[in-house]
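One chain of protein is taken out of this complex; the other chains stay put.
We call the chains A, B and C, going by the order they appear; numbering starts again at 1 in every chain.
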Amino acid sequence: MPDGKISRREVLKTAGALVGAGLAGKLAGYLPTASGPGAVAQAAAPSGTPVRIGFEVHRTGIGAVYGKWFEQTTTATVKLINEMGGIAGRPLEIVAEDDGTDPKRGVEVVEKLALQEKVDVIFGTLFSNVVIANAPRAGELKIPYFVVSEGYHVASGKLNRYVFQPGITDVRAQVTAIAPWIIKNLGKKVTMVYPDYAFGYDHRDFFGQAAAKLGGTVQALIPIPPTETSFTKYFSRIPGDTEVVYHVMVGPGVLTFVREMGEYFGSRKVKLFGFIDSLEGVDIASPGLEFLEGSYIWEAFPRYAGNVNTMAERNYRQRVGVDASGASVADPKDVSTYSHMFGCWETLYVIKQAMEKSGYKSPTPGDYKALIETLEKIQRFDEGMEHPQGTKRFVGRLHQSFGRQFISQVQNKKLKVVYMTKIEDGMYPPEADYTTQPL
Amino acid sequence: MTGQRGRPVLALHVAVVLLLLGLQFVVSPFQHGMLARIMVLAAFAVGYNVLLGYTGLMSLGHAMFFAAGMYATGLTVFYVGAGPVDGFLIGLGAGVVLSAAMGLIVLRTTGVSFLIVTMMFAQVFYLTTLYFNRITGGDQGLILTGHLHPLRLGALQLPFADPAVKYNVALAVFGLCFLLSLWLTASPAGRVLVAVRENEDRTTMLGFNTFTYKLLALVISGGISGMAGSAYTLLFSYVGSSFASILYSIYPLLWTLVGGSGTTIGPLVGTALMTYVVDITSGVTPGYLIVVGVVLVVIILKFPSGIVGGIRARWLPWLP
Amino acid sequence: MSLEGHLVLALLEGLVSSLVVALTALGLSLVFGVMRIVNVAHGEFFMLGAVITWYVSTAAGSFLPALIVAPLAVGALALVINRVVLRPIRYDPAATIVATIGLLYIIQQLVLTIYGPYARPVVPPFYFRVDLPWFGYSGYKLVVAGVAALLLVATWLLVTKTTLGLYMRATQQDRETALAFGVPVDRIYASAFALGAVLAALAGVLVVPEQQAHYLMGLDALLLSFMVVIIGGLGSLPGTVAAAFLIGMTDGVVSVFFSPTLARIIASGLVALVLVWRSGGLFGDAAA
Partner (left out) sequence: MAAVAAVAPLLATHALRRTFGGLVAVRSVDFRLDRGEIRSIIGPNGAGKTTLLGIICGRIPPTSGRVVFNGRDITALRAYERVALGIVYTFQIISIYKRLTVYENVALAAERRLMRTPLDHLVAVRLPVAEQVEGALDEVGLRGTASRIAGSLPYGHQRLLEVAMALAAGPEVLALDEPTQGLAPDEIASLCALIRRMSATITILLVEHNMQVVLELSRRITVMDRGAIIAEGSPREIEANPDVRRVYLGL
């Protein structure tokens, strides 16, 4: 009975992501960049009972844009992993379930994947309120839970030993890494505009810290409540002598936000530094975004091709089905969430690596123990096909990866990388140690 | 109302509780967890039903009472290290106090004005939990794991991580609220509430101070909602603003209406039905919300007064 | 920025946003006033207006056709919904809420599946920036405010000066009596519902160049409109406008002086208290 159900879900799921993966797959055949993985194409086809990874995805709700691309990336990754022999020779299978970007449903999904689908591990959650609501349950159910959220919750130590974030750098590290550049190159007097929810707090807390160390001052904090559709009324709170407006927004209102900022300031000289989170899924060339021209934006992974010129990046881009300007190959109007979704790709490879290294067989306490302890001992993930975003330092006691960050400038409605941080720039003294927690 | 009806009614309700008690030994671990959550949320709906079903006041702000219980319990456990029982009582108290205070203001309005005023105050509550995010953790929320002591019954220690504890705490809370609502329908006070629902002017002219009765209903409703929120926090060791958002004011309304408002069993039926419709369909198709929507429309076309309401109208007129 | 700058901005923002809100609430005021039903899916008509506008303007390369297409399409949909769902349940208030929540799910999911989760921008038919001594302001916003005012007047004329309007007011006063006097109540309900949807869609069309088309934009629009309509007083257009101004101005002014979230808290609290104090609404009979 369960098999029937799974296969049905499989069919529908692939049907859902057919555009992305299917197309990418076809291209993979003859595109030159495929030669990298191409070599591995001879690898023996995976066999035996599949490794089943539960994928909690934001298909509906406010996180749907990310969810769509997380799913497309995941499908592409699974396809590639299976083409290359699967995990320890076993085929990799994804069991996806929507959580509506809702913390209550999220917990239900974790339980469903762990108890009903009996998957080996769970991964993929993005929105931090869902991650944080789910973590206790994952811990209680003692199932490894890999999040791709970039929130500073795993590394803060408030979650538990079963929760990992090995595929994407957390906000604290991002902010710490780029703050010096902002203060040096844009100005010392900063006003922060950020969401009064989600990772807004992480930005508020850690940019302030970092800036202060470098003689910068945060002149005003402007936290924006959810479901805001008009922002102009808040801009008058930005002090006149502010040199830099630091903006990070989420949700559908972001375009309005940027455009209204443009209307408000007009010719007034104020430097803008923004986070790509505001513009994930949004075309930089969209009408109304002209005001961003020349301003600077943080990226975790440059959206426009050519900025990171590696075979791994090209292979990743083409496998997932993203064109040179970061939009879907299938429909150029569908812009990807390029600075986040790579986390799914890399996390799946981390899981693969940890499982193979620890000799993971089945969802048993023993194998989980081995899996977790093995992963905690890993110290770096090297740049390459498995980690196209770049080399990561992994801090086992924090369950958190640290990678390089990019600062891009909007030039002719495109994002051009102007600066790349070193991994060390983002690393902060660890405050937590999960390895001491019992399993 | 009258003796010979009382017995089967009581029997039925006790049977429902016993059924839930027995289910835990037969269902799969996943269903076990689902039922625990459904019971807690059904308790929330039961509380909502006291106000909508038995007093005729439609609120769109009950998330604030649920969240009041959740935060009162969660924050005291997190910061003060209160035990689960104390935390629970504080949560209950918060629901009661907030609903009493709200009642003095919002009960000056009726009908849709009541709907909107409750909605707006709930919005104020929600934004407040965000505004004080340095304490509440905002929408990211707080995790109670590590702060929450196990439940102590005499000698035995019952950790909330234990599924059996989750289930039976949920059952205890639900059973309490469920039987409370049954008792209310049978009590003279409850009949006055129904009278207010049916014809407030007439009730006043029979010499009842309808305001105090409505306040009573709101406080019972808010108290039960607070209990539910408190229980949710204890069971899932999480506190977060999402549970104060408008969605969590719409849910109990929806669950109650689907199950049948003004019926004691309706809220449970509605909550279980909606939870399972979502859970099952979401496993089958990415577009499951379409199915959920269709189900809602069809149900309401077949049972305009909710499922149990329809059953009562057609077959079992004696259902309370 | 100087204090008068602050205030000018506050008032301007207040004025414009209140007119836009009034526009969004217009359709609801009609439906709710005449039919006394809480149509939870009303916000989705607004959203559909915006989404259709995106399709039209990307297909036709121009925003203007949407002004015709979107309202007609949504109006037609409303007629179907009225016939297939609302009439069979005889507009029973409770049942209507559940049914329209169902419709909300269906419409949202359909849009999500077909249109996608993106917040997509639409190029305004024209675009200019008004430079004030203290700050700049969107010219399009001002124009939308103007159009909103016109539509408000038009609707007011329709309700007060036409037979349809007369019938609507009659039905609103007392359904049974209207029926007795041979008012075709069923047809009035249908047309009120459709007209309400058309106005919602129209609001969506006009607003979308300001706020992108997104499949979740409906609910907040609904709640805001709903507040405005009730605070204004059931089915009272002047009341709706007054309430929109009350909310818009409170929001605008308060936002300039307090941090955003706090401003929202204060504004919502104040407005709620106004409704408590005038529980029938500003221009209303006692609330139904």
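As a working rule, contacts are C-beta pairs under 8 Å (C-beta built on N, C-alpha and C of every residue); 3 or more make two chains touch, one makes a residue touch a chain.
As the structure is a prediction and not an experimental result, all values here were calculated from the model.
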Using the whole complex, pick out the displayed chains that touch the missing one. B
Which one, B:L158, B:A186, B:L215 or B:L301, makes contact with the chain that was left out? B:A186
Using the definition of touch stated at the top, determine which of B:R134, B:R152 or B:R202 touches the missing chain. B:R202
Missing-partner contacts on chain B, residue numbers: 1, 3, 186-189, 191-192, 194-195, 198-199, 201-210
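One rule holds for everything that comes next: only the chains that are shown with their structure count from here on.
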Find the chain most remote from chain B, comparing centres computed as mean CA coordinates. A
Which whole number of Å gives the spacing of the CA centres of chain A and chain C? 37
Touching at least two other chains at once: which residues of chain C meet that condition? 109, 112, 261, 264
Of all the residues in chain A, which ones touch at least 2 other chains? 60, 196, 225
In the complex of these two chains, what residues of chain C are touching chain A? 1, 5-6, 9-10, 13, 17, 58, 109, 112, 116-124, 127, 129, 131, 135-138, 210-212, 214-217, 220, 251-252, 255-256, 259-261, 264
Within the complex, chain B is touched by chain A residues 5, 8-9, 12-13, 16, 59-60, 97-98, 102-105, 107-108, 111-112, 115-116, 128-129, 132-133, 135-137, 139-140, 151, 153, 158-160, 196-198, 200-201, 225-226
The residues of chain B that touch chain A in their complex are 28-30, 33-34, 37, 127, 130-131, 133, 137-141, 143-145, 161, 236-238, 240-243, 247, 278-279, 282-286, 288-289
